[in-house]
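Contents: one structure, followed by commentary.
Apart from one protein chain that is not included, each protein chain of the complex appears where it belongs.
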Amino acid sequence: MKWAAPMAVLGIVVLVAVGTWSLFPRPEVPPWEEATAVWGAENAVAAIVLGARLWDTLFEILVYAMAMVGVRLVLRPLWRTGSVPPLAETPLLRRAADVLLGPIVVFSVYLAASGHLGPGGGFPAGALLGSGLLLLALAKGADRLGGELHEPALERGEYGAIALLLAVGGGVLFFGWKGGSLCVGLNFLIAVEVAIGAWVVLHQFTRTRGEV
Amino acid sequence: MAACALAIALVGLGFWTLIRRRNVIWKLLGLNVAAGGAILFLVAIAHRPGAHPAIVGLGPGPTADPLPHALVLTAIVIHFATLALSLVYVIVLTERRHSQDVHKLEEDR
Amino acid sequence: MGTILLCALTLALAVFALTRKRLLWGVIGVGVHSLALAGVYLFLAAPDVALTEAAIGFGLVTFVYLLALRRGGRLVVAATAAYPLLYPDGEKIAGLEWEILSRFGRSLHRDVEILWVPRAEIPRLLSSAEADLAAGGFLPRDGERALLSSPLVPTRLVIVRTGEGPLGAVKGDRGESHLPPNGRTYEDHEALVRALARGELGGAVVDLLRARQWLLDGRLRDAEMTPLEDVAFRFAVAPAQGETHAALEEFLRDLSSTGELGRLVEEHLR
Partner (left out) sequence: MTLAIGGVVLYLALGVIGFLVRPQWICGVLAILAGSVSLALWAPGFPEEALGGGGWGIPVAGDPWALGMWALALVVHGAVLLHERARPGAFHPVLTLLVGSCLAAVVSGDLFNLYVTLELVSLLSFILVGYEGQPRAVWAGLQYLILATVGMTLYLLGVGLVYGKLGTLSLSAIAALGRGLSDPAVAIGAGLLVAGAAIKGGVFLFGLWLPPAHGYAPTGVSVVLSAVVVKTGVVALARLAAAFPVGPILVAIGILTGFGGLVYALWERDLKVFLAFSTVSQLGYILIGLGLGGQALLGAILYAVAHGLFKGLLFLAAGQAIEETGEREIASLVGRLSWPTALGLAVGTWAIAGLPPLAGFAAKGALTADLSPMARAVLGALSVGTAALCARLIPLLRPGPKGTASPGGVTVLIVSLVGFGLWGFLRLPGLLAPGKWAEAVGEALGGYGLYLLLRRVRPPLPRITLDRATVLALLGATALVAGILLLG
């Protein structure tokens, strides 16, 4: 079966290349301006993600949330019973965390708020917030920070955010809610949910790895 | 056109690593690159020569197709979620079987 | 034009990342590759996707890989007691090899756990990956399937002759391959030196370090040694753990380059 692997990969690559060849030249893009305006947004991508194809986005949020549930379920038995060894906090890391945390939070709030007007949106904002939280964990030590951000409350917060998202989604789907403020609300909910999810994953990893 | 070629190359490279490497984390890295290639393929399809982003008020001229961009946003997040979960399962297996070598993990003791 | 250049750079980064030997470089390479990919998205007029790819693809994915990579838990070492290299000293463990192993464990953020096993058990533990490393005056026999580290302490294999009678050696040790047909094997060095002291054996094939230690402790009185071959004590890594082996090699290189290894050898084997 020596020849099988290269043949398989090459087959896929060649076939997709042949298919792509006949795609060019690319046809004209259908007009999207008024469809975007209907949803009260200026960024067409945000209008699609939060308006026209909100049904996809709801499922995607569920995929993300359930992955975090899976991570929590699997890693709980592996937690290190001993005390989490302290983190070697170098002054550079501590200073960097203090300096950077402000801009990160401001930028992610800006991304979430202006998601429907310019590039941005709930997902990058949430991921940025999650990375910012991890930077905080690197600087202050995951255990102390974990203590401050009470873990079960975070979990309930995440489930609450998802339930709220499903409710608002239901509203948009059935009662035809539209408008810019709706986009901002959805974006913030997604950002909160993604940020908590990212923090849970990173926190769970640290509990099984000793300090970060 | 160059982006499409890059996408196809990434898919091939990713699948090749997935098959050849024996360590499971290397396989996941290869899979990561392959899925990134497929996502880039979607964005490359949406691109028009000389286009600016599909945002109102950026002036005349051709714009890129916004629909694949929305699809790709979803695909990236989904791929990260599946990746995080499979990495966690790799950790569980490493704790139990002390090895990340795929032949070792496949022995059904 | 810019797109083509950036695409070429992205592909080069991906090929670089996926052809590395060490997993750490692979992960960092893929991280930088996905950053370049975000740049390509900017050229393709997709700012939303670029932001998401940068935040999630580069930020979170690399974090998750790095955290998964640092395989926590224990670095399991299968070892035989070998004063002054690696020996249980009351509650604690001490010796030259212990100093090296504990530093290596800390660099991998894993706490080292020693399994005191007879020498013959070590190959089985390594191949079944129940142990990551083998230590404690480990002299590799030819045919042992293990990844060997660079030599730690050079030594010599000697025949210790105390009188008439058959030669003895520890089962599984390098000395055993030099035994004449009527030679006898023992579980560990302790049993070997007791048999020598009782006179059951005429001599033993052992490494110079242990022989000198026996003389210093006064367990052997008049014994003359004939050198056999030059060998060196090394660490052995489980065959499936290419990753740990590469990390160990790099660690030993740094240790000897900073002269730390020489200082430790001086301090323990003066």
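Just a few scattered comments:
For reference, chains read A, B and C in written order, and residue numbers begin at 1 within each chain.
Keep in mind that, in the parts below, a residue touches a chain if its C-beta (ideal position, glycine included) is under 8 Å from a C-beta of that chain, and two chains touch if they have at least 3 such contacts.
Just so it is clear, the model here is predicted, and its values are computed rather than measured.
Although it is not drawn here, the omitted chain touches the following shown chains in the complete assembly: A, B. From the options B:M1, B:V56 or B:I78, the residue with contact to the unseen chain in the full assembly is B:I78. Contact with the chain not shown here comes from a single listed residue; of A:L15, A:A37 or A:V106, that residue is A:L15.
Contacts to the hidden chain, counted on chain B, fall at residues 11, 14-15, 18-19, 24, 27-28, 31, 34-35, 37-39, 41-42, 45, 67-68, 70-71, 74-75, 78-79, 81-82, 85-86, 89-90, 92-93, 96-97, 102-103, 105-106, 108-109. By the touch criterion stated above, the residues of chain A touching the omitted chain are 1, 4-5, 7-9, 11-12, 15-16, 18-23, 26-27, 30, 32, 35, 38, 48, 51-56, 58-60, 62-63, 65-67, 69-70, 73-74, 77, 155-156, 159, 162-163, 166-167, 169-170, 172-174.
Please note the rule applied: only the chains that are shown with their structure count from here on.
Taken together, the touching pairs cover every possible pairing of the chains.
Averaging C-alpha coordinates per chain and comparing to chain B, the farthest chain turns out to be C. Taking A-C and B-C together, the pair of chains sharing more C-beta contacts is B-C.
Centre-to-centre spacing of chain A and chain B amounts to 16 Å, using the average Cα coordinate of each chain. Centre-to-centre separation of chain A and chain C, using mean CA positions: 41 Å.
Looking at chain A, one finds that residues 43, 45, 118-119, 121, 123, 201, 208 touch two or more other chains. Multi-chain contact residues of chain C (touching two or more other chains): 47-48, 52, 56, 60, 64, 68. Of all residues in chain C, those touching chain B in their complex are 3-4, 7, 10-11, 14-15, 17-18, 23, 26-27, 30, 33-34, 37, 40-41, 43-49, 52-53, 56-57, 60-61, 64-65, 68-69, 71, 73, 76, 129-130, 132, 238, 240-243. Residues of chain B that touch chain A in their complex: 1, 4-5, 8-9, 11-12, 15-16, 19-20, 41, 45, 47-49, 51, 53-57, 62-67, 69-71, 73-74, 76-78, 80-82, 84-85, 88-89, 91-92, 95. Residues 47-48, 50-52, 54-56, 59-60, 63-64, 67-68, 70, 72, 109 of chain C are the ones touching chain A in the complex.
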